[in-house]
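All protein chains of the complex are present and in place, except for one that has been dropped.
Per-chain numbering from 1; labels A and B assigned in written order.
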Amino acid sequence: MTGEITNVVVEVLPRFEGYVYPNEASLHPLWGFLIVLYPYITGLVAGAFIMASLVRVFKVKALEPVYRLSLLTSFSFLLCATLPLLFHLGHPERCFEIMMTPHLTSPMAIFGFVYAWYLMAVLLLELWFDYRHDLVQWAKVTPGFQGIIYRAFTVGVTDESPPAVALDMKMGRILSVVGIPSAFLLHGYVGFIFGSIKANPWWGNGLMPIIFILSAIVSGIALCVFNYMVLTWIRRHTVDMRCLDTMAMFLFYALVVDAAVEGLDWLHRGYAAEEGFSVMQIMIREKLFYTLNLGQVTIGTLLPLLLLGPLQLLRRRVPELVRRRMIFSSAVMVLIGVLAMRWNVVIGGQLFSKSLRGVMGYKLEFTGVEGWLMGVVLLSLPFIILTVLVKLFLSERLPSGGHTPRDSAAGEG
Amino acid sequence: MKTQFSRRGALSRLGGAIAGLLTLSAARTVKAAVQKVFVSSGAPKDYDPTKHKWLMCIDVNRCIGCGLCVEACKKENGVPEGPYFRTWIERYVITKPEPGSGQTRGETQVDSPNGGMHGFPELSLPKDKIEHSFFVPKLCNLCEHSPCVQVCPVGATFDAPDGAVLIDPKYCIGCGFCIQACPYGCRFLSPVTKTAEKCTLCYHRITRGLKPACVEICPTQARIFGDLKNPVSDDPVQKFYENNRVQVLKPHLGTEPRVLYAGLDKEVR
Partner (left out) sequence: MRRFKLPPQILRLVLLTLAIVGSYLIARIFLTPASFGEFGWYRGEALVELRSRTPVYAGKQACDECHSDELRKLARFEHQTLSCEACHGVSRDHADNPDVLPVKLTGSHCIRCHEANPSRPKWFKQIVVKDHYSGKCTECHVPHQPSQTP
């Protein structure tokens, strides 16, 4: 009888530690590197906008030099924000469905509208009101294609009278106020996408949207510091230290609040030690060891706090050059740390089984849609766009007039 | 400044636009109403989803882990080869505690080799070390408050009126949100269609009066299937829920799963 047993071909599936549901037994998680990038990019958008709103809403005069640069940064990153999502969808050609039949119980359904609202009603409008007067003047003096661009952006409204300019300023201020909750919504809904998933104990809690927004603000400020210093260096100007010190101060305090709330999340998890806690501990220890302890905590939080903290007390004692180096390196470290945080949240949630008995892995490929290379391309693209925008709208050769005071990043000569 | 804006001109343009919009949407509503009344949706209307309420129940005490159901499901629904399962079997092996340890149980080992499709390999553990061992078939839990339906951004997955939770493969954009939201791991992204896929209760069979493939093939009646709105004489589902004290998976999540299990153990997730 044993001779009658025919050979059964059994598919060899990847093995994992412990038990994972058969549908989870794949080599890479469903939401991969592209979905790590999306919250990172929208976080930078929201954070850079908050930086700009500090000038208009909270009237922090010291930050005036980076106002326009922050808005342009926010804009260039916003233009690239949909790309990771489009590349990730199984059917990107059906993406319009999300705006045609948005399912109102789904946080993801809000994406199309929030994105459109933030792009058009907040960012573009605020940029327009701030730039309109300059655009009218630049259109007059700039020949060729560039001049056409300026004229096109005025949308035909070329009234330069003081009441019109005053209205521009008033509208800009209103939009900055409207923009703050809009920025929170743009990035907060992403946090809620994760926070709403009760099936996943790594994601599903009420602190998730708040943590996302706070780390977004931190990353946005850091990005503005980075861009400002790089731009000033390229143009061989001197950095406005008052502006830089103020940015560093806001970065420090935002980082303190962010670290505190993230720490609270950790504290609660460890204290309550709910059902999934043991498998999450294994996952952290084995799969997220470097991205968490090295990337997010040490590089992303502790070192910047150690560098920026003393500067708040000892600013006068520290020479300018040293201060610039400390602030710049803190900004770079924060940017790395927030990317690590997005990785830990998105990938970490998919590296343990919903059976709470097993742990999976993720080997990041180099090529392919969800690979390293694509990530580098998608992160470089906003900088390329920003370069074009800076050349057009923060040009040193064109006079920056109207109600915007002298922008030292644009320079006057 | 080139042209003077006349308020009248602008307002009349505005009015024209609004009127156009209203006309178009009115025309559209009329067209839809006419379609509903006169045009059939293309298929025989002999199945009314509102007149049925399907349910599957699992008797864990009867499952022998042969895996015929997993195989039948893959064949019936054309499920792709690989880690993609609309239904699967889990084997639980609970060992005896160490003598003198003061525990009631030793370790729990769970496995599901290839979903249990070709049966289960022999246990390396000797029989006398095993306290309990059993098989648990898993499938879509047909939740009353499906988290998967809640999170779909476009309305591609839905609760059908007859109790099945289905996916519209022509509408799904493949975002994967539903797969993340399902606590029971019963959904996957098909590598072929790039849309989400899951157990459909063999919708194409049950609407023709047949049974789902897994129920059809199960040799020991561990899977019990029926129509709660049209019970037959000696209805197996009715007998199941009347004679058994039943459990559901992950009740603390509030999904209100409708699939009832008899004979579960505290180790089953």
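In this text, contacts are C-beta pairs under 8 Å (C-beta built on N, C-alpha and C of every residue); 3 or more make two chains touch, one makes a residue touch a chain.
No experiment lies behind these values; they were computed from the predicted model shown.
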item	value
Where the missing chain makes contact, among the chains that are shown	A, B
Contact with the hidden chain (one of B:112, B:141 or B:200)	B:200
Selected from A:168, A:245, A:262 or A:370 as touching the chain missing from the view	A:168
Contact partner of the left-out chain, one of A:17, A:159, A:265 or A:396	A:159
Chain not shown: contacting residue from A:88, A:132 or A:324	A:132
Residues in chain A touching the chain absent from view	1-2, 4-6, 96-97, 99-101, 103, 120, 125, 129, 132, 155-157, 159, 163-164, 167-168, 171
Positions on chain B contacted by the hidden chain, ascending	5, 7, 10, 13-14, 17, 21, 24-25, 28, 32, 35, 41-43, 47, 49, 61-68, 72, 75-76, 91-93, 119-120, 122-123, 127, 130, 133-135, 155-161, 166, 168, 170-171, 200, 202-205, 207-208, 210-211, 213, 216-221
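As a working rule, only the chains that are shown with their structure count from here on.
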item	value
For the chain A and chain B complex, residues of the former touching the latter	8, 10-11, 13-14, 19, 21-26, 30-31, 88-92, 94-95, 97-98, 101-103, 105-109, 111, 156, 158-159, 193, 196-200, 349-350, 353-357
Of all residues in chain B, those that touch chain A in their complex	1-2, 81-85, 88, 90, 109-115, 118, 138, 147, 150-156, 171-177, 179-189, 193-195, 253-254, 269
